[in-house]
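What you see is the complex with one protein chain gone and the rest in place.
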Amino acid sequence: MAEVRAIDYTGSERLTMNMGPQHPSAHGVFRAILTLEGEKIVGVDAVIGYLHRCHEKLAENLAYVQYPSIASKTDYVAAMSSELAYVMAAEKIAQFEVPKRAQYLRVIVNELQRVASHCLWLGTWCLDMGGALGGGTSIFLYCIRERETVLDLFESLVGARLLYGFHQVGGVRYDLPAGWAEQCRATIDTIGKRLFEYEEMLEDNAFFEARTRNVGVISSALAQDVGVSGPLLRASGVDFDLRRDQPYSSYQDFQFKVPVETEGDCHARYRVRMVEFRESIRIVRQVLDSLPEGPISSRPGVKSLGQVRVPKGEAYARVEGPRGEVGCYLVADGSQKPYRMKWRGASFSNLAVLPYILPGVTVADVVAIMGSVDPVFGEVDR
Amino acid sequence: MGNPVSRGFFAEAAALAGAVFRAMRITGLNLFRKPVTVHYPEKPRAYPDRYRGLLALTYDPKTGEENCIGCRLCEFICPPAVIKVEMLKSTGRNYAKSFSLELYACEFCELCVQVCPTDAIVMTKSFDMATTDRRELLMDKDRLHAIGLQHQPSWGTGNRLRDAQAPPAPPKKPTAESAPAAAAPAPVTEPTAAPTEAPKPDPPKPEEAKA
Partner (left out) sequence: MIPGLPPLIGSLIMSAIVLGFVVGLVAYTTLLERKFAARMQSRVGPYRVGPHGLFQPIADGIKLLLKEDLVPASADRMVFNLAPVVFVVPCLLIFATIPFAPGIGVADLNIGVLFFLAVSSMEIVGLFMAGWGSNNKYALISVMRAVNQIISYDLPLLFAALVPVMLAGSLKMSDIAAAQGGGFWFIFYPVLGQIGFLAFMIAGVAAENRTPFDILEAESELVAGFRVEYSGMKFGLIQLGEYAHVIGTSFLGALLFLGAWAGPGPAWLAPLWFLIKAMLVFLLFTWVRWSFVRIKVDQILAVSWKLLLPLTLGLVLVTAVVVVMRGSHG
């Protein structure tokens, strides 16, 4: 947990405090070596790599039919987005067509995943701020209760709750079972209503505002320089969303709003994600209303290891995940395995902003800021 | 640290009071909602049809023979390489001489189920396999068959999955609605005869998936 070594440089009260890799406000295994002067932070040294599992090397050894279920383990909270990036990259190189129904199913599943991921984000963030025994827990449990209903939907569709293996090169693996659409509509209706409850608990709440307003401000210039993406970028005033600006997988067929806030503080990031909740629900309703019939894959179902061969080429596919831009750069050499895969994890770039925004805040604010950045260390360390 | 704009004493106090009452109203509201806890294991959880539970090997319901022909396709496709199969050649058809599955390392990705040509390996609707010794999770053929007899298999078997994913064949005749144009899976509520599966693929049903 915390060790304190006093380093007396010039007689000033500088202290080095170690936060992590196991700490109560756990967002994953992350170690931040904070240099404190009294209460304020003057320096941050971020140490990552505790969750490195050699994804990029694994991708060289696993075939295109095998890797999608492994890809979900990079950003394990938003597994669907991670799988989508990989299969989209392979499809881009090989120029595989993805049938319309499969594209729509991918949209449903990705947006539901965004709802589930934001539920987890809100819950854990309030848990960090409110303490493990206290109001934070209440909001945490409510969010998890809602997230469980979304995971139930995934369970009826795929059979798994967290790590799916739903996407495959050329389409998706599972079609909707009977009654799933009704269940989905009921679930998102309930979540939409419950969102109002969470906002009631948090909006205009002096305690919440004191902890989040003007805390961890990321300016628009800083955000673009460092390369953050997703809600962090939109909360700093940059109006950019891959789903709208570089649409993939039929996102251009749907209407949705892209929330943008200008303050760039924790509160702005919170507002952006709350609006994204509602927009995702809207997108899912539109997709369910207009889901076409058709096959769910343009390639035959996986029957053998060497079934998918991607010709020589390279491509970079980007997906707007709940945390930002998830990207997969694939170099294919004509065989059944990629030659090289490079994974752009959204949280990796988002975390890079910490050394710029942490100095000057107090130790208690670090937790609020980390929560609002919402890192998942699977995609940081890969 | 940064504070919101100070609004004057009474406005501030009133806003605080309002926020307090709103938040307490929500927690009070939840006080009267039914808890969502499922008292497992006294009350079993309802598993959906497609649940990816423990792996099992199956027998042919008609002949009572093992379905597995030892083709090793599952071994080749498994991403963490937990399956090891040895083929036993025989007259008429092959068998698996040995089949070991390291359940402690299994990802439950269902790829082995998907590639199996005879629906021999399936996933069941159960996950109850907690042990204190990891060696008990190294499954051999007998244990896999025992799991297959003990638990109900889930909907996803190799042939069903492949049929659901197959792209439509080009239409041959204008009359019959051939091929899986709708690519519909079998309805979810279809009861399967526990615990075995027919080894031949069912002809795809031209039903619409209700979407």
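The letters A and B name the chains in turn, as written, and every chain counts its residues from 1.
We adopt the following convention: contacts are C-beta pairs under 8 Å (C-beta built on N, C-alpha and C of every residue); 3 or more make two chains touch, one makes a residue touch a chain.
Since we're looking at a predicted model, the values are computed, not measured.
Only one of A:A94, A:L112 or A:C126 touches the absent chain when the whole complex is considered: A:C126. When the missing chain is restored to the complex, the residue among A:P68, A:P99 or A:G136 that touches it is A:G136.
Taking the complete complex into account, A:M19 is the one of A:M19, A:C184 or A:L242 that touches the chain left out. In the full complex, subunit B makes contact with the omitted chain through residues 1, 9, 12-13, 20, 23-24, 26-28, 30-31, 33-37, 39. Contact residues of subunit A toward the unshown chain are 1-2, 4, 17, 19, 23-25, 126, 128-139, 141-142, 145, 201-202, 205-208, 210-211, 363-364, 366-367.
Please note the rule applied: only the chains that are shown with their structure count from here on.
Subunit A meets subunit B in the complex at residues 62, 65-67, 69-70, 99, 135, 138, 142, 145, 148, 152, 155-160, 163, 165, 168, 171-179, 181, 197, 200-202, 204-207, 209-210, 213-215, 265, 288, 291, 293-305, 361-362, 365.
The touching residues of subunit B, when paired with subunit A in their complex, are 1-4, 12, 15-16, 18-19, 22-23, 25-27, 29-30, 36, 48-52, 73, 76-79, 107-111, 114-115, 117, 123, 154-156, 161-168, 180, 182-185, 187-189, 208-211.
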